[in-house]
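One protein chain omitted, others in place.
Coming up: chain A.
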Amino acid sequence: MLAPYLVGLVGLVLLPAAVTLALAFTEYDLVNAPSWVGLDNLVALVDDPVFRVSLTNSLVFALVAVPLRLLLALGLALLLHRRAFGVGTARAAAVLPTAVPEIAYGLLWLWLFNPLYGPINQLLRVGGENGLTALGRTPPQWLTDPTDARAAIILMSVFTMGETFVVLLAARRALPRDVYEMAALEDATGWDVFRRVTLPLMAPVLALLAVRDAIASLHFSFVPAYVVTDGGPPPYATTYLSLFIYRTGFEYLRYGYAAAATLVMILLTVAAVVVQWRLVRRYRGFYGL
């Protein structure tokens, strides 16, 4: 029964990926036949300031957004795993942003982040005068200040942790009750229960989600950067690797060069996964899991 999936996977994902990686060693403009250039594209990437900025932006995004998304999803899962009034609605609210199509989600945030007419800054201006906040400060300039724009993209990504939340919620609900009853008999504090019971038991799931998020983080920065900030503010404050690759390949017709950047992105992903996996193994060894 796996055959259709495998055929699709090989034909539509693995083969194109392999071809793209082979093109990393060619000069290819999407129109004329590729010509072999060896490592020239990779060498050129090292000297390309836009690529270096994109790479740094992607790494910073992953380092900040992935833990934030996991923390928020974990916090919500622990908060909402019990049956109580309004919990169902709260769970639905947590998952809802994930269900919104990406472009619509980007356009929604474009309105939310509007520096003058957007509801976020309107709210921050309540109590202030002449466009300032109640504390006399300028509200965040989401679309024109480099740091604020990077924060805006991270903020957007944080709210799409619905899938992570659902998995963690299921994992928490599956934990055995008797362990918690024993902890209660031992007069364990809430923090102790979290640190010594909940966290170790959920660690394998958390590790898996961290790996998945680290891989996905290189992709899900694309639409926000493309739709909301257009890779700016200038010069390249929110140009991530995915956007760099898209522009280079499809707008500037340097597909071979873009493929080389894709190769770097894949190598980075593999490196991130290996590092995380080693950390998890060390953690499991520590707890004898």
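Things worth noting here:
Note that a residue touches a chain if its C-beta (ideal position, glycine included) is under 8 Å from a C-beta of that chain, and two chains touch if they have at least 3 such contacts; residues count from 1.
One rule holds in what follows: contacts and distances are computed from a predicted model.
Its UniProt record calls the unshown chain "Sugar ABC transporter substrate-binding protein", which is the correct pick from "sulfate adenylyltransferase", "Sugar ABC transporter substrate-binding protein", "Cysteine desulfurase" or "Cytochrome-c oxidase". Residue-wise, the contact with the chain that is not shown comes from A:Leu132, picked out of A:Leu21, A:Leu132 or A:Ala188. Considering A:Gly11, A:Pro67 or A:Pro176, the position touching the chain not shown turns out to be A:Gly11 (whole complex). Contact residues of chain A toward the unshown chain are 1-4, 6-8, 11-12, 29-32, 114-118, 129-132, 136, 138, 141, 143-144, 232-236, 246-247, 250-253, 255.
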